[in-house]
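For this depiction, one protein chain was excluded, whereas all remaining protein chains were kept in their positions.
A and B label the chains in the order they appear, each numbered from 1.
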Amino acid sequence: MELDAMNEKRTLVKQREKSARTGGKLAEEVFCRTLMNIASILIVGVMGVILVSIFYKGISTFSWNMLAEDMGSGFYLNRGGGIRNAILGSVYLSVSATLLALVIGLACSVCMNVYMVRCPRLLHTARFLLDLIWGVPSIIYGAFGFSLMVFFGLKTSLLAGIITVTLFILPIMIRAIDEVMKTVPHGLSESVLAMGSTRSELSYKVYLRQCFPGIVTAVLLAFGRAIGDAASVLYVTGESARSPRGLMDNVTTLPVAIYNQINSPSAAIQDKAYASAFILTLVILIISLLSRYISKRYQKYRIY
Amino acid sequence: MENQSIIKVDHLDLYAGKTHILKDINIEIPKNKLTVILGPSGCGKTTLLKCMNRLTDLTPDIKVTGNIFIGKQPVFGAKTDIVALRRKMGLLSQRPFPLPMNIYNNIAYGLKLRGKYSRTELNDLVEHYLRQVNLWEEVKDRLRSPAVRLSIGQQQRLCLARGLAVNPEIILADEPTSALDPVSSEAIEKQFAALAKDYTLVMVTHVLRQARRIADYVVFMYLGEVIEMRPAREFFEDPREEQTKKYLAGAFN
Partner (left out) sequence: MNISSNRRTRDKIITCLTYAAMFVVLLLPFALFIGLAFKSELLFRDHSLGQLLFSSSWRPSAGEFGFKPFIVGSLYVTLLAMIISAPICLLSAIHITQYAPARVSKVVTTAIDILAGIPSVVYGVWGMMFVVPIVSRYAAPLFGVQTTGFSILSGGVVLSIMVVPFILNILIEIYRTIPKELTEAALSLGATRWEAVRSILNRKALPGILAAVGFGFARAFGETMAVLMVVGNAIRIPESLFDQGYPLPALIANSYSELASVPEVESALMFAALILFVVVLLFNATLRWFIIKTEKY
């Protein structure tokens, strides 16, 4: 009886399968796969177009003098001058902000992965909040930095810029380091604790070392963001035509300089914007290559 | 009847990158019997199983020489209609992976892929196959709820039912009970024993006792080679090869 039912079902399925047609589906697949190829080609193509046009325009307007001279007072009046001060300003600003963010970021990531693991609810909340501020656009940090500056009675300065940019890259840094530290297996930390280490020893014996390549990548990622961002420092660093001499000096950063140059009515100064954009892009590309190289190379220093 | 084979593996070699994973496999798997592929982990059992319905296509960098024949149709070949061929073979994986849809559609999906059915026909078929794996009573009131909400044992039975629904001749199972609790495992094992009357079953396992319980035939593999293939009783009571004896004695695990 049951066997009959089974055979009946099997015959039914067999019959229906025979009468099924599959023609239209193939056309759909071919169509969609073509679209997919086009999408990928488009992405690579646009990347190529952007790089080529920035490099082409940039190299043709670039001169070594630009790196050697400060803007000087007459830069925007077309009296010559380079962008050394902007480059230096950007480097000072982003290096200090990155270091500051690294110190705080390491503390936070260690805190989450070594101490807070004992109460998962708290850890979840912390990660949730971090994820939230991770997506906050840089212009808001700019506005916030400005009001903070006014609140503390600071003037526009390199220092105010460093603080603002630190706030801006902190979530990026913490999330990147946390992402690596999460992958340290529990067994490893348990065995270190079982050997009698305190938790703080665990964090620098195991976590920092194990995650070193990841931390380097995080630092370079954050540095790349810091050096490329204009919106966050627009408000707080002021403007200066000479190289910064101290923390309280006004500075112009490279991205802001590019923005000002390209908005100048003079074609000659716009050309300098192209050259500056080329320099900035080159720096960013080098950083991204470096981070790939380093993370590969230091992989072997991991404990296991 | 005894010797009628349905799957014939013919000088099959498989390389993943430069690693030689399967080495000159030659076996014939008899029709409507339960054949167990046995061996320590990492010996290539699962790979061999996946060759049978060419799921190896999903992994890049794999090179295959030799061939497998299902009936008379070659599995590896430019002209093979692999989709039709795969439909003849149900698959049960280590952990159940229900499709991301409700219980009902998990069964109906495969049917609807090829062929049109009326609503009542579909209802009948779904009920029939859920009954066949003894799942009907447990789920009949919540056919429209997501399949992932079932327990893992129920999920595995659902996966079996969905495979049976497309009317395969062969069922390939890759350690189907390894993620299950003992009760669910036993249910699956019983199912398998019953199914062997009408279907050809090929089951990969590394659990000796399980093989002993249900196998009709045993293929023993070690390091990518088939050491021996024999009827289960002979295999366990009178192993021929040195490696088999060692394995049965629990030497490598």
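The rule we apply is simple: a contact is a pair of C-beta atoms (placed from the backbone, for glycine too) under 8 Å apart; a residue touches a chain by one contact, two chains touch by 3 or more.
Only a predicted model underlies this, so the values are computations on that prediction, with no experimental measurement involved.
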Which of A:Gly142, A:Gly161 or A:Pro244 contacts the chain that the document leaves out: A:Gly142
Residue of B:Thr35, B:Asn53, B:Thr177 or B:Thr200 in touch with the missing chain, whole complex considered: B:Asn53
Hidden-chain contact residue, picked from the options A:Ala5, A:Ile50, A:Cys119 or A:Met248: A:Ile50
Contacts of chain A with the absent chain, listed as residue ranges: 25, 28-29, 32-33, 35-40, 42-44, 46-51, 53-54, 57, 104, 107-108, 110-112, 114-116, 126, 128-133, 135-144, 146-148, 151, 167, 170-171, 174, 196, 198-201, 203, 224, 227-231, 234-235, 255-256, 258-259, 262-263, 273-274, 277, 280-281, 284-285, 287-288
Missing-chain contacts mapped onto chain B: 50, 53, 55, 58, 60-61, 83-84, 86-87, 89-91, 93-95, 97, 99-101, 109-110, 113-114, 146, 148-149, 159, 162-163, 166, 172
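What we mean here is this: only the chains that are shown with their structure count from here on.
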Centre-to-centre distance between chain B and chain A (centres being mean Cα positions), rounded to whole Å: 47
Touching residues on chain B, where the partner in the complex is chain A: 87, 111, 114-117, 121, 124-125, 128-129, 132, 165-167, 198
Residues on chain A engaged by chain B in the complex (per definition of touch): 5-6, 9-10, 12-14, 16-17, 19-20, 22
